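Since the structure comes first, as structure tokens, the remarks are kept for the end.
Every protein chain but one is kept in place in this view of the complex.
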Amino acid sequence: METDYINLIFEGFIDIYNNPRNAIMWLIAGFLMYFGIAKKKEPLLLVPISFGVLLANLPLGELVKPSSGEGEPMGFLLFFQENGLHTDLLPLLVFLGLGALTDFSPVISNPKTLLLGAAAQAGVFVALIGTLLLNPIFDFGLLEASSVGIIGGADGPTTIFIASRMKELGNSLGVGVQDIVGATAVAAYSYMALVPLIQPPIIKFFTTKKERQIVMPPPKREVSKRAKILFPIICTIVISILVPKASPLVGILMFGNLMRECGVVERLSSTAQNELMNIVVIILGLAVGSTMPGEVFLKFQTIAIFVLGLVAFITATIAGILLAKLMNLVSKEKINPMIGAAGVSAVPMAARVVQEMAQKEKPGNMLLMHAMGPNIAGVIGTATVAGVLLSLVPGLIG
Amino acid sequence: METDYINLIFEGFIDIYNNPRNAIMWLIAGFLMYFGIAKKKEPLLLVPISFGVLLANLPLGELVKPSSGEGEPMGFLLFFQENGLHTDLLPLLVFLGLGALTDFSPVISNPKTLLLGAAAQAGVFVALIGTLLLNPIFDFGLLEASSVGIIGGADGPTTIFIASRMKELGNSLGVGVQDIVGATAVAAYSYMALVPLIQPPIIKFFTTKKERQIVMPPPKREVSKRAKILFPIICTIVISILVPKASPLVGILMFGNLMRECGVVERLSSTAQNELMNIVVIILGLAVGSTMPGEVFLKFQTIAIFVLGLVAFITATIAGILLAKLMNLVSKEKINPMIGAAGVSAVPMAARVVQEMAQKEKPGNMLLMHAMGPNIAGVIGTATVAGVLLSLVPGLIG
Amino acid sequence: METDYINLIFEGFIDIYNNPRNAIMWLIAGFLMYFGIAKKKEPLLLVPISFGVLLANLPLGELVKPSSGEGEPMGFLLFFQENGLHTDLLPLLVFLGLGALTDFSPVISNPKTLLLGAAAQAGVFVALIGTLLLNPIFDFGLLEASSVGIIGGADGPTTIFIASRMKELGNSLGVGVQDIVGATAVAAYSYMALVPLIQPPIIKFFTTKKERQIVMPPPKREVSKRAKILFPIICTIVISILVPKASPLVGILMFGNLMRECGVVERLSSTAQNELMNIVVIILGLAVGSTMPGEVFLKFQTIAIFVLGLVAFITATIAGILLAKLMNLVSKEKINPMIGAAGVSAVPMAARVVQEMAQKEKPGNMLLMHAMGPNIAGVIGTATVAGVLLSLVPGLIG
Amino acid sequence: MVLDGLYMSLIGLAVVFMVLVFLLITINLLNYFDRKPSKKIIEVETTSTLNKSESNIENVVAAIALSLAMSEKTPQMNISNKNSGSSNWLSIGQQRLFRSREV
Amino acid sequence: MVLDGLYMSLIGLAVVFMVLVFLLITINLLNYFDRKPSKKIIEVETTSTLNKSESNIENVVAAIALSLAMSEKTPQMNISNKNSGSSNWLSIGQQRLFRSREV
Partner (left out) sequence: MVLDGLYMSLIGLAVVFMVLVFLLITINLLNYFDRKPSKKIIEVETTSTLNKSESNIENVVAAIALSLAMSEKTPQMNISNKNSGSSNWLSIGQQRLFRSREV
């Protein structure tokens, strides 16, 4: 019996001794907190995620352990993993709120920018192929490659959505699959936060000063309320016909947007944007963070994921710029190729980066609203790509 | 393999070709949206319901399909159907908010009006019998008849509650039962929205001009805080003793009201009325809408349901008016028989209709508070009827 | 068939006749409502709890009955018992909100007060031993004793958490265990509300007038934002290493506090404190109340629980005072021993009691902030004790 | 089956009227006793007159001063209104506000 | 497997472009019909008078200034409209207010 008591006091220390990687994760959690709190980078997600990492790596992992037979329910965070992540509920509810927060009028008033949002998806596929090329070293298959690629979409909930689905898919088919939900999510949010550091040098390298000084006049015509109401409905139908698997992401995003724009359900829209969003973000962040116990996260693969994620961001930026330049060759109405870089999503960070660079190159050149077009189009593009991945991958690995 | 890709691109079109009824449902969804948004009729429910209809009818039905074996969770909307509708959670949580939003003092200060709320329940039973009479044509049984009848209660969540229960009851007993949850809910909300069109001609037909001009003085005495606090408690106990099956609906409604009136849990009451209500309404609306895939909704039965629902509304209105006239025969304190029409519920629309008609017939005759009595009593009456149905139906079909 | 109808009308009365204890519970529910509403004692919890008691004791118990085979889902309140209490979700989410509501700076600026919060835990163990001593009379085992003891922690959600766990533990191991979740929760909240009556005479008895007049100067140094941010992180790690089983309670509490203090996720913190908290409190209160049907609550054991709970509160108060006096013997910086009484938790009631007594004994002696130290430390102490109980009890009863 | 429906309707309407008549009687009783208010719950009403008597203590000003000065700039002001009643737990965050009331 | 990836990428990018081109066409159609507005839904627009100046993209800077100034002061104006629309059920609590509106 006395051994029990001694065990009681030392079981925590013993667990740390046996699983030193968990203690290392505390440092990583601390670093993410520092990044989120002191540096104020994506704090709304990084604070919950980082604390989730900490909680998942405490001795004995009380918050992430499965239900024991002895009247102990499953850990608090495991509950949300199983009932929030694996069911897609949390990412989709975030999408609901994002839809209610997003103003699509830049896309409606200048639909050409949709193409720039499409171009940026090249980043997803370059990273996907890159991941497959590293297969011999890191044992990445198509499932992992899809999850890593989608980081290039620069869209947190979509990344979480796809990575969860790919993990589940592998598990259910008995195909070996690494658990990289947490790593891809952290990579996505980190690079989204770092967009102001990542993009400017790339933009400068791939554009001439003259190009960066191209002035774009304000759009000629304002978007009618009717167009704003019809847009989410049409968008849902068109994308769902062409890529049915994208319909959950696109449909819920657009439902949120319809609530915003229709003007008669203000109280629903407000709750979707605020209280519901906040509740979901707290739980989603903790749940995602808790997918990263030390033995899952501390692998060479994780470094590869971060490198590939950066490649994806860079490629997406380049693709957007190059298409913009291409469009300038064929169209007489010149666009500033910098706005192509905003196609990576990372809403609205990437658009702000463009705006600031434009101001420096030529004070008074207001590109923000022009950059919001590809910026938001990138969200739609990435949701479409997610649907494509969900359609193709099961057939290819089956 | 290449076939796969071609499939990918065309599977949406093929699905539409195979299920053209789904595309017709888009039009119906669009009509409901127009009704909710442009006409501002019951938008808080009709906007989510209509978008739910749309989402449930997109190609391949991603949002309403059951969990595949391959790592795909069940569809987002099916999840809420199973965990929100079938468990009664969502309708009851709406009742919680409604209780917190309702001021019962018109009933407390003039309890006679409770009888008018009872009379209007005749509409429920007339529609119920009518549905059974149509059995040879539409194959409606007692389960469907109960669901259709309750439309006459003019109370959205109660309708959803009863229709879900009846469907589950039939499925669990192996009795054939049609899935009419969506149709009855849409009928109920639609007619509630149309009360200002439906009721005035009926009221005019069944009352004389002299009756419509009866002036009712304001209630003599205001309701004490104590009475308002005791009312929900007493109401819960009395109704639950007499009709135990009504206790979930009545109990939760009255708990919401106690939070409102007790004055010491303002923060809980406010959340129940606003944020919690909004979250529940968004999800409930989507879930109800998603019970209407084309093959379920596009039947002749649906037309019958709408016709019978209208009959129920009309009969309820008539019954309320006639009882009011009857009460005038025996009581010396005359009441304006128009307030009997408010007994159908459709809070507060029906009471407003009465007020406006009263103003037209005799400017200055303020009937609103008098009409709120039967109006709210109708809610209690319909919840009681729901309990009666839940008590009797299983015994009769077993 | 006609019997059915007669049954329908009388089944409620018959049920009351067969289960008269349920009707007695209405009176108890009424008393709790009176206590919460008219006396304004802990209304946020007692109003939902008392209505939960009422709902659980209505005829036929519709709201707490398990799912019948016949298409009836489980009762609304049973659903929340099973999915909210047994899973620990609701108590932990309350802890999240409490963390976001709590300012730990009194503890940080004067960490010595942590010891007073530890001393007060003596109350838990005295009540625990007392409960075991009453085993021959009331058939209380170690499981019940732990649940009763934790009442002395004066911390509602922790009490609910431990009592639920102990019940589940007993059920899963096939050890006989009484269902005392409701009784302990009501005892805890009642005595927390009664702290202003319970503590002053004890404080007077165990201190001299001179001691009560000891003036404590305001803390020398303010707590930096950095310290406030680091405190929850450090606290989580330290306690989780020493008592891993305490990590859910402490970890979630501290996550809430980090959201509060970090300053960059204001919207999450606000939602955790307000809307999320309110939703959880409504449901938690109802669920806890509904664990008290008459046959569970109306036992002599319940009286014993209330007596033992009072003993626990009294002992906790005494222990805090005595340790404070002891500290005065060894330290030259004198503390007013009254603040030891605040170590029982019951935040912030106990601290207020001390402040008021100090004002009466010596006007101008501001003890509030000094008393908040042990007050909050008592929360941490009780969470730690909860962890100890969870660690030891399974081994001892297995 | 139509007969079942008729039976149900008859019984149903009868029960609904019975329930609401019972309720009518109970409310009338309630109103009857409410007109001659007993001393028992009267305090509900008096206490709820904006909680006037809540602050029964001398020297509150200084206390409030201390606490408010420290807390008022923090963004949780709304909590002070939301926490009506005297809950321990939920008012934990108000520790500094120290709204003096008859504790 | 890398070949799979290449195939996927090719098809994937093609599909994404196809989808967004379709969307482009649809929006252009939408905008085309929007310029000659039918009478049907026009009332929607008139009711939203508050948003009128919302997309007047000339004078943006001024607009931003104005909106910022307004948004900072009354960040929850939307709450006042919370009960927009004319829902029966959800406005039940407002029965006493009796805001006279076109029922």
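Think of it as A, B, C, D and E in the order they're written, each chain with its own count starting at 1.
In this text, contacts are C-beta pairs under 8 Å (C-beta built on N, C-alpha and C of every residue); 3 or more make two chains touch, one makes a residue touch a chain.
Values in this document were obtained by computation on a predicted structure and should not be read as measured data.
Asks: Touching the hidden chain in the complete assembly: which of A:N19, A:N57, A:T87 or A:T102 does that?
Replies: Candidates A:N19, A:N57, A:T87 or A:T102; residue touching the omitted chain: A:T102.
Asks: Pick out which of A:M216, A:M349 or A:V385 touches the chain that's been left out of the picture.
Replies: If we include the chain that is not displayed, A:M349 is the one touching it.
Asks: Using the document's definition of touch, tell me which of A:M192, A:V223, A:M327 or A:I397 contacts the absent chain.
Replies: Checking each option in A:M192, A:V223, A:M327 or A:I397, the one touching the absent chain turns out to be A:M192.
Asks: Among the options C:L128, C:V177 or C:M192, which residue touches the chain absent from this view?
Replies: Checking the options C:L128, C:V177 or C:M192, the one contacting the hidden chain is C:L128.
Asks: Determine and list the chain C residues touching the chain excluded from the picture.
Replies: Contacting residues on chain C, toward the hidden partner: 107-108, 111-112, 114-115, 117-118, 121-122, 124-126, 128-129, 131-133, 135, 141-142, 145, 218, 221-222, 224-227, 229-231, 234-235, 238-239, 242-243, 263-267, 270, 377, 380-381, 384-385, 388-389, 392-393, 396.
Asks: Taking the full complex into account, what residues of chain A touch the chain not shown?
Replies: Considering the whole complex, chain A reaches the absent chain at 1, 5, 8-9, 34, 37-38, 40-45, 94, 98, 100-103, 156-157, 192-193, 195-196, 273-274, 277, 281, 346-349, 351-353, 355-356, 368-369, 372.
Please note the rule applied: only the chains that are shown with their structure count from here on.
Asks: Give me the set of chains touching chain A intersected with the set touching chain E.
Replies: B
Asks: Scan C-D, B-D or B-E for the interface that duplicates A-E, counting it as a duplicate when over half of the contact pairs agree by residue number.
Replies: When the residue numbers line up for over half the pairs, the pair is B-D.
Asks: With centres defined as the mean C-alpha position, give me the chain D-chain E separation in Å.
Replies: So the centre of chain D lies 40 Å away from the centre of chain E.
Asks: Taking each chain's centre as the mean position of its Cα atoms, how many Å separate chain B from chain D?
Replies: 29
Asks: Give me the residues of chain B that touch two or more other chains.
Replies: 5, 8-9, 37, 40, 43-44, 229, 242-243, 263-265, 267, 270, 274-275, 281, 388, 392
Asks: Which chain D residues touch at least two other chains?
Replies: 11, 15, 18, 41, 44, 82-85, 90
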